[in-house]
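Note sheet for the following structure.
A single protein chain has been omitted from the complex, and every remaining protein chain is retained in its original position.
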Amino acid sequence: MTKHPQLDSWQENELQKSLSRFPERKAKFVNHGGQEIPRVALPDTINDEYVKKLGFPGRYPFTRGVQPTMYRGRLWTMRQYAGFSTAADSNRRYRYLLDQGTTGLSVAFDLPTQIGYDSDDPLSSGEVGKVGVAIDSLADMEMLFDAIPLDKVSTSMTINAPAAILLAMYVAVAEKQGVALEKLQGTIQNDVLKEYVARGTYIFPPRPSLRLITNIFKWCAEHTPAFNTISISGYHIREAGSTAVQEVALTLANGCTYVQAALDAGLELDVFARRLAFFFNSSSDLLEEVAKFRAARRLWARLMKERFGAKKPASLMLRFHTQTAGHTLTAQQIDNNIVRVTIQALAAVMGGTQSLHTNSRDEALSLPTEASVRTALRTQQIIAHESGVANTVDPLAGSYYIEQLTDRIEQQALELIDTIDKSSGVVACIENGFIQRKIENASYAYQQEIEKGERIIVGVNEFQSEEENPPELLRVNPQVEEAQIANLALVREQRDQTEVDSDLQRLRDAARSDDNLMPHILAAVKHYATLGEICNVLRSVFGEYRDRG
Amino acid sequence: MTKETRKHRVLIAKPGLDGHDRGAKYIARTLRDAGFEVVYTGIRRTPEEIAAAAVQEDVAAIGLSSLSGAHLRLFPAVVEALRKVAAPDIPVLGGGVIPEEDFTVLKEAGIAEIFTPGTPVEKIIAAFSDACEAHYQKRNIG
Partner (left out) sequence: MTSIAELIAGIKNGEPRAIGRAISIVEDGGVHGHSILAALDVERIEAATVVGLTGPPGAGKSTLTNQLIAHYRSQGKRIGIIAIDPSSPISGGALLGDRIRMMAHAPDQHVVVRSMATRGRLGGLCAAAGAAVRVMAGSGCNIVIIETVGVGQSEMDIVRLADITALVLAPGLGDDIQAMKAGLLEVADILVVNKADCPGAESLAMDLDGVVRERQKAPDNLIPKVCMTVASEGKGIGELAEEIARLDAACRASARHLLRRRQSQHLEILDWAMEMLRPRLLELISSETDDPVSDPRVKAMEILKKIN
């Protein structure tokens, strides 16, 4: 074995540091026959080419992973996205998940909350508590995290356009629990750009949205340094029908846009870059997905280093959450979905994800039942503890196919990023519909393949069978909406209206100026100003975005 | 004019707040490729907006898509809104994540057809085509 100087330096630095700070889960990893499993399998000859393209885990360009020992040190965070109906119901589900071994919470909000409407807004009719929990004011947030110590749990919140408001409520709850803010761990999604092209929960036009995002970056760097301020998401872009290459390209292009916006706002790159997190989709083409994650990691490291001149390793690392692909779940023969999710989860783990949500078998029909959620979580636990793939770092490295695919995805993604740059950037390409068209065309082509039978989906266009009895589904109690509206009325009645009015006026003035909006939002939520009231103030100043369709 | 150039005109709309429009857009495009003129409203439409647009565009059928579970409220609300703008004759078809047990309620509320993930696209095209033909029969000028 030819030694490469970088190998020694990696072992002495990154690896040693990691081992001493986070010992591996076991003193020795062995297979069934008792043979030792290598930490990182390496080629016989480590040449410059290898070091440049693959290198070592925890070191640039991070193709093989962001940590030197990966899951031998610590397993990924098993984070199940959940939330429905009222804060009290969701709180019960979170406590159940924590009891079952979940290691991080992931809050799903209902659509009115995500789009900045209170539960009593006419536009919210029929949607309250449906796809997530309804949060109108700090009172709901207090209930949501009742008896859950916020210094012990990391919380991911899928919230974008009104992210600043939900973050402010979370901070206010932490303060009430007496938790020091620097201990707060978690992530807000806060990625509005992908909302315009894929997910649809935007409120304001792109430019004021970018301002809100950089306001959060800045405030969090000072107050909640351990909190991830954005989760730049390819997940929904893929769900909207993009290809794997487009998922990588459009996500990283969005990432570059946020970095540039933060730099333009005067933030320091190596301070905020470490708090950027990513969120990808894991679909059923196992090998392509593994290559996708590796390519994304390498491409981001290169972009950060070469384009933006980031220096610290933490600024170059693409750390990501993964969710298995919702769009691959079928309403037919729903138990098949458990198998799909297993393959997809395996891809995410072999691709080096930092956290993972596994979908439940019944999600093509409705929100998952508790039993389905448990199976989904067990799937992750089986992969972690039984499959053996977590015992060695980046297990598929060096496969001719995987490496070729990794190179190809990186190259094609870079080409698309360059095209967007040449067309005046992401915002312009959203406004003129270029990005939406790209995704739509890919989605249409994929669906056509299924319709024509060129792509087989088991149980849908092949291998159909007579359906058994309809499965038991989770229904959100229709009274939730009324109850939520009644609670909201109570909050409005009991709060100090003069305080709220003056807070909202100050927020309006701040929105018209260049002030950071976070302190003003925090003040307002503490006086129980509602999400809808705060968003309406911002709407009146920023205007509303309307899609081109 | 020697012959009429009539095309099937339909409206595809997303009521409610859910922004997942992959399915709605796919159906819109599929119907276009089957020769329909498809007016697409975009996401987050109120039942009133949908009904008013359907009347202005003089469509022969409306297709609604909802994935957020709000279909029991929203689909009948569109039927009701059509009644208020004197257009109860325009048929409403619906699709999305809709459990089978809701079909009866929706049909009773006046939804003509319901599609779920996995409904073959030919079936959807045929349903829109039939709905349009039936509608044209009804609305001849007397």
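Labels A and B are assigned to the chains in the order they are written; within every chain, residues are numbered from 1.
Quick note on the criterion: a residue touches a chain if its C-beta (ideal position, glycine included) is under 8 Å from a C-beta of that chain, and two chains touch if they have at least 3 such contacts.
Quick caveat: nothing in here was measured; it's all calculated off a predicted structure.
Novice: From the list B:16, B:42 or B:76, which touches the chain that is not on show?
Specialist: Touches the omitted chain: B:42.
Novice: In the full complex, which of A:326, A:388, A:433 or A:471 touches the chain missing from this view?
Specialist: Candidates A:326, A:388, A:433 or A:471; residue touching the omitted chain: A:433.
Novice: Tell me where the left-out chain touches subunit A, residue by residue.
Specialist: 205, 424, 428, 431-433, 543, 546-549
Novice: In the full complex, which residues of subunit B touch the absent chain?
Specialist: Residues of subunit B in contact with the hidden chain: 1-7, 9, 28-29, 31-42, 45-46, 48-50, 52-53, 55-58, 85-87, 139-142.
In this text, only the chains that are shown with their structure count from here on.
Novice: What is the distance, in whole Å, between the centres of subunit A and subunit B, each centre taken as the mean of its C-alpha atoms?
Specialist: 34
Novice: Can you list the subunit A residues touching subunit B in their complex?
Specialist: 111-112, 114-115, 117, 122-127, 130-131, 195, 199-201, 239-241, 327, 330-332, 364-367, 440, 443-444, 447, 451, 460, 470, 473, 476, 546-549
Novice: Taking the touch rule as given, give the residues of subunit B at its contact with subunit A in the complex, in rising order.
Specialist: It is residues 16-22, 25-26, 29, 40, 42-44, 46, 68-70, 72-74, 77, 97, 99-101, 116-118, 120-121 of subunit B that touch subunit A.
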